[in-house]
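Please find one structure pasted underneath; my questions will follow.
One protein chain is absent from this view; the other protein chains keep their places.
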Amino acid sequence: MTVTSSTTVRVRYAETDQMGVAHHANYPVWFELGRSDLMRALGVSYTEVEARGYYLMLSGLHVQYRRAARYDEELTLETTVGEVRNRRLVFSYVLRRGDELLATGTTEHVPTDKSYRVARIPEDILEKLRGA
Amino acid sequence: MTVTSSTTVRVRYAETDQMGVAHHANYPVWFELGRSDLMRALGVSYTEVEARGYYLMLSGLHVQYRRAARYDEELTLETTVGEVRNRRLVFSYVLRRGDELLATGTTEHVPTDKSYRVARIPEDILEKLRGA
Amino acid sequence: MTVTSSTTVRVRYAETDQMGVAHHANYPVWFELGRSDLMRALGVSYTEVEARGYYLMLSGLHVQYRRAARYDEELTLETTVGEVRNRRLVFSYVLRRGDELLATGTTEHVPTDKSYRVARIPEDILEKLRGA
Partner (left out) sequence: MTVTSSTTVRVRYAETDQMGVAHHANYPVWFELGRSDLMRALGVSYTEVEARGYYLMLSGLHVQYRRAARYDEELTLETTVGEVRNRRLVFSYVLRRGDELLATGTTEHVPTDKSYRVARIPEDILEKLRGA
């Protein structure tokens, strides 16, 4: 089963740069909003993961930018869970403005404990992330 | 005795907005760089303050913007300790591009413990902040 | 007549800092969201103001922080037009979490042309900002 959530992102003025478009470093911030929404929808919020003693540290980030986004535009971000293993999580992202594809991306995560040591995520959390 | 430190800030591309100048929300971030440098110069770094169990929570921020800053410009930020009391600290800031005044500001801080409760800063830290 | 708009702000993970709360430099970014929403509600969006050749450059920023905001909390920002003159605009802001007051602030703006020279805003824009 593939689980996807949808997040609306409105481009902030502070996110623009002197090119007149949203600066590319905002995309991973938006992806994080999508991840937050998806995890909440799956019944296991980020906040809960941290409360149980885990961080989902980023190990990889990939973004393909197709078209620029402008101030005040409303964008739609679709977030999907990819791999879910106890030492590796992958999420993928599709950003659109209406029907137009603006960007795609993936993030890879390694679960750690609060001392930043690699850790196994408990099985009940993994099951929720799998949408099971 | 007045203690002042000087910090060089180069405007980042990501800090510009579609007006073509540095976005105003970066100024408090730059002020924080100045505060970091000043405290280090006074022998009591932020990191040490936190390691000893205190936060310097912001309670007030005031900025007067005179002239805009542009991408890649090198600015000079002067940071000065104002008031130093055990429940209130004030820092002030002057931002220049060469001789030109760009902005002035102040920040007010309330010391707290790690549970965000108002706390008294130890006297030895206060003395260092006073430059005594 | 006083015109107020209400904006929901959800604290982003990227907006937190190592104190575990939203970093203070995000508040002026949130205020800008409120200003955007208020101007849109008044029938004169930022985008339109810029399209007609004007910037509303920030000349002053004041924030009083009362209580910290945490990751993923939903906050309510109320934005009000204060002064509206052809060479000076003032907006004010109240940020709450439910009934709790988190912060208040004001921003002062000077209208300029696209070369950053002080300019008079056309009367029809001023009237809309006054909610007339």
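When the chains are written out, they are named A, B and C in that same order, and each has its own residue count from 1.
Keep in mind that, in the parts below, contacts are C-beta pairs under 8 Å (C-beta built on N, C-alpha and C of every residue); 3 or more make two chains touch, one makes a residue touch a chain.
Because the structure is predicted, anything quoted here is derived from the model rather than measured.
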{"item": "For subunit B, the residues touching the chain missing from this view", "value": "12-14, 29, 32-33, 36, 45-47, 71-72"}
{"item": "Contact set of subunit A toward the excluded chain (per top definition)", "value": "18-19, 21, 24-29, 32, 50, 55, 57-66, 68, 116"}
{"item": "Where the missing chain touches subunit C, by residue", "value": "13-14, 16-21, 23, 25, 71"}
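We adopt the following convention: only the chains that are shown with their structure count from here on.
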{"item": "Geometric centre distance via CA averages, subunit C-subunit B, whole Å", "value": "23"}
{"item": "Distance from subunit B to subunit A - Cα centre to Cα centre, in angstrom", "value": "33"}
{"item": "Touching two or more other chains - residues of subunit A", "value": "13-14, 71"}
